[in-house]
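Only a single protein chain was left out; the remaining protein chains are all shown in position.
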Amino acid sequence: MTLELKDVCYSFVNEKKERNQVVAGLNLTVCQGEFVSMIGKSGTGKSTILRLITGLLHPEKGTISVNGKSVELGDVGYMPQRDLLLPWRTIIDNIMIAGEVQKGLTITKEKARGWLDRVGLLEYENALPKELSGGMRQRAAFVRTLLTGKEILLLDEPFGALDALTKKEMQTWLLSIWQELDQTVLFITHDLEEAVYMSDRIVLLSSNRSLEEISVDLPRPRTKEMQHSTELVRQRQELEKKIAYDYG
Amino acid sequence: MTLELKDVCYSFVNEKKERNQVVAGLNLTVCQGEFVSMIGKSGTGKSTILRLITGLLHPEKGTISVNGKSVELGDVGYMPQRDLLLPWRTIIDNIMIAGEVQKGLTITKEKARGWLDRVGLLEYENALPKELSGGMRQRAAFVRTLLTGKEILLLDEPFGALDALTKKEMQTWLLSIWQELDQTVLFITHDLEEAVYMSDRIVLLSSNRSLEEISVDLPRPRTKEMQHSTELVRQRQELEKKIAYDYG
Amino acid sequence: MIMVKKWLQSYALFTASACIVLLVVELIVRQGIVPAYIIPAPSNVVIAIYSNWKPLIFIHLSATMLEFGIGFTISVIGGTGLAVSMFFSKTIEKLMYPAVLISQTIPIIALSPIFVLWFGYTIWSKVAVTVLISFFPIVVGTFDGLRSTDKEYVELFRSMGAKKQHLFQKLHFPTALPSFFSGLKIAIVSALIGATIGEWLGASEGLGYYSRRMSGDLNSEGVFAAITLLSIVGMILFGFVSLLERRFLKWKNV
Amino acid sequence: MIMVKKWLQSYALFTASACIVLLVVELIVRQGIVPAYIIPAPSNVVIAIYSNWKPLIFIHLSATMLEFGIGFTISVIGGTGLAVSMFFSKTIEKLMYPAVLISQTIPIIALSPIFVLWFGYTIWSKVAVTVLISFFPIVVGTFDGLRSTDKEYVELFRSMGAKKQHLFQKLHFPTALPSFFSGLKIAIVSALIGATIGEWLGASEGLGYYSRRMSGDLNSEGVFAAITLLSIVGMILFGFVSLLERRFLKWKNV
Partner (left out) sequence: SQKGNSGSAKGNELENLTIMLDWYPNAVHSSIYYAKEKGFFEDEGLNVTIEMPAETNDPLKLAATGKVDLAISYQMQVALSRSENIPVVSLATLVRHSLNGIMFKKESGILSPKDLEYKKVGYASSSISEAVVETMIKADGGDPSKVKMVDVGWNLMPAIATDNVDALTSAYSNHEFVILNKEGHDMVMIPPSEYGVPENYELILVTGEDTLKKKKASFEKFWRALAKGQEAVNENPEEALQVLLDHENDSFPLDKEIEMQSLEVLLPLMYAENLPFGYQEEGSWNGVIDWLFDVGIIQEKFDATEVYKNIMPK
């Protein structure tokens, strides 16, 4: 599944009819099986781009296509920035929701429990979202997205609320799934190390709405050890310098 | 203002009367003017500890005191993990809320606007929370906490949703305020670099509910340049190793 | 048993106050300060109920409850149905909301011949009044509740390719529940009153008929006997809806 | 002007349907299928209003509106006041909720002698009925609304040392608004009906009085003239509350 954005523009219009152009002439391609991270300053429009790709927002101009076909709602798996767990459902019922609304998808309770176990939430399967900590909620939302079973995943800061260790576990786990299922991933993060470790390519969104691509030079598969490799640290530092220059 | 927790215990009790002991015999002192970071795996009870200190939760056992006096609601400035901006208020009205509910505190509009400017949200002063990006909302919530004017600040992952650059700006800004106002700060973060850069001392909460203290060996004042110093990177790596060992 | 005890405890104050009020009324009436044909002595009301309990309960109460039951069921089904249709279709909203509204601004008794003409003296004229009175709160409650869904959740569902029907079932419906229950609580009480008013349009049994009839004879004990029964039933019904509400919105209070 | 045009556009379908219904009724009545003394021809109702508009509006409508105005104001103030007290005090809740509930399960007609005893034929007997009928929806709406506040926000406020009064003003109150408005919409319509019912307990002016009087004189056009005015006023009042609601809950729709 190849994701392609061509000349996409989008503006929010507020009550007073003031336009806030958030996406301006964006071109981006994420190829089949590619893992691309998007980084950029807060408020530059990363989340908006994901919402455009899902089909929730419609571009003013330009086209967004999956495998050459115009994108439609339900084509991609989307994890929003806020966890958005339904407060009246238990965790297990929350993560199984895709099975209830997606045609042809059945998620067995065993499968859901297995995945919960994988993110360390099995003992909370029957808890309500408000009984969970912030990071636990985020993990639940992450699992919910994975269970949609889509080949394209759009993840909006999926590990932002996780501690260093849990985050790393999640990272390797996500990579293994990605590789196994040959998914296409567009991943928003603020953690540069994470961006480097996970991605084939990093796209950097500047405040002036322009986009720069940086390819990551680390071999696949990325092992656990690589999380601490000097090569990773070096690339991360390079990225940091670039950002300091670019963001301005 | 010195913050002192002695032998504090706390359990959540669920519907089925099952107890989940989250805080067990916690001892922690944060001295006047000290900047302490708390790190720990997701779900170990960091946020719960902050809620205990604010007085929102009451310890089953043990005491929590400020300057020797038992802590009361309103004694400390608290930034919760979720932004909790009131959806019906504009950003400026949201951040000025402390002035409306705290006795003897007046926040002028100019002051509020000045602080908004400082976090780059001045042009959004009249926007509603839902018109803001995740990181923008977090900054607004952060400013709201600062404007409470308290001498003790409890910050629950205040910069978790911020990109690397914005985060660093916020960090130096927070440090300058802290130094100027001689505040006492207890700071939850998942970013080890951040923990090292900001703190005098780091407390590490393990999954077995025990607490380990690590002092940071960096001179004050912490300058912008130190954010990239090798000394910081070294200390961070040390911390990382410790964690990998401890968390288990 | 435990529930009853808990209930008694939490409403002890009310029960005590009610007893005091009844005692004061008893005294006032016995002293002749208020004539007994306007407000009867509570003790006499109890006697009136006691000495007449068989027809009161088996004929009148059961007649009223039947009208209430049918009418309220129709209201709940029809009202939520209409609210849901209005929620899904702006056309239906713009068409039906004013119509429903008009139906609410008409004093029913003024229309009694029309009701009789349409429904005759069957149970349906009483059911019609019951429906007319209890329909609106359900429509407003459900409709406002459905509209209160958080847009971010809607986006999440739509991103999964959820159909309207799923959105409704899994999201709008649970979100609307609190507001729906507010409407339902108002409606269930109105429906009971509706049944009694319906009986004034022509009936030969029912607590509304009974009370009006007694009132025509200035028999205030009889009137208050019916009122007392109605109040008790009303409170039980309300309590039942409140219980349901607590049950369905349990997640809020955990 | 623009607003009126917009309104007309969005309610064009309703207006058209209403016109068709009226036309059909006109035909049916003129054909003698339904006798005019049961449902009058709409044209004759218009004539009845037109030829009598001065007393209808200046005497009867204004009398009803005064009763409505006072009663509804009392209901809104008293109802929100009670709901707020119940929210803050479990004791008041346990004491007053059942009492209010009882007041709702009593058919007003049965109470009319008591109203007459207490208030005579002053405006206050009508106001009392208006209050009795419109009080409950406001209490339920406000109370349920106040209870729906998210606990996390409450914690945020309390952590700032907010007093109960601040919590109420800044958090519970805005949170309760949607539910309050649902109750208010139900209440404003009930209050209008309440005023007309109140007039049936004894009055010498008002649209309720007028309609009953016309019914007594077998003048169905007169009855429907009053009903028509009541409906129009009811819709205006409801529209007004809806506007207020949209204004106060604007942030929801941005």
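The chains carry the letters A, B, C and D, assigned in the order they are written, with residues numbered from 1 in each.
Everything that follows uses one rule, which is that a residue touches a chain if its C-beta (ideal position, glycine included) is under 8 Å from a C-beta of that chain, and two chains touch if they have at least 3 such contacts.
A quick note: this is a predicted structure, and the numbers were derived from the prediction, not measured.
Going by the touch rule at the top, give the shown chains the omitted chain contacts.
Answer for the hidden chain's contacts among shown chains: C, D.
Considering the whole complex, which of C:Glu93, C:Glu205 or C:Glu245 touches the chain not shown?
Selected residue, touching the omitted chain: C:Glu205.
Which is it among C:Leu13, C:Ile59 or C:Ile92 that touches the chain not included here?
Considering the complete complex, C:Ile59 is the one touching the chain left out.
Of C:Leu22, C:Ile38 or C:Leu249, which residue touches the hidden chain?
C:Ile38
In the complete complex, the non-displayed chain touches which residues of chain C?
35, 37-38, 52, 55, 59-60, 109, 112-113, 116-117, 120-121, 200-205, 210, 213-219, 222
Considering the entire assembly, which residues of chain D contact the chain that has been omitted?
Looking at chain D, the ones touching the missing chain are residues 35-38, 109, 112-113, 116-117, 120-121, 199-204, 209, 212-213, 215-220.
Criterion: only the chains that are shown with their structure count from here on.
Can you check how far apart chain A and chain B are, centre to centre, with Cα atoms defining each centre and the answer in Å?
Computed from C-alpha means, the inter-chain centre distance equals 26 Å.
If I count partner chains per residue in chain C, which residues reach a count of at least 2?
Those would be 152, 254.
Return the residues of chain A touching two or more other chains; collapse runs of consecutive numbers into ranges.
14, 82, 130-131
Using the touch definition from the top, list the residues of chain A that touch chain B in their complex.
Residues 12, 14, 39-43, 46-47, 81-82, 120, 127, 131-136, 139, 156-157, 160-167, 190-192, 228, 240, 243-244, 247.
Would you tell me which residues of chain A are touching chain C in their complex?
That would be residues 51, 54-56, 72-76, 78, 80, 82, 84, 86-88, 97-98, 100-103, 128, 130-131, 148 of chain A.
Contact residues on chain D for chain C in the complex?
Touching chain C: residues 10-11, 13-14, 17-18, 34, 38-39, 91, 94-95, 98-99, 101-102, 104-107, 109-114, 117, 136-137, 140-141, 144-145, 148, 178-179, 181-183, 185-186, 189-190, 192-193, 196-197, 200, 208, 211-212, 215, 223, 226-227, 230-231, 233-235, 238, 252 of chain D.
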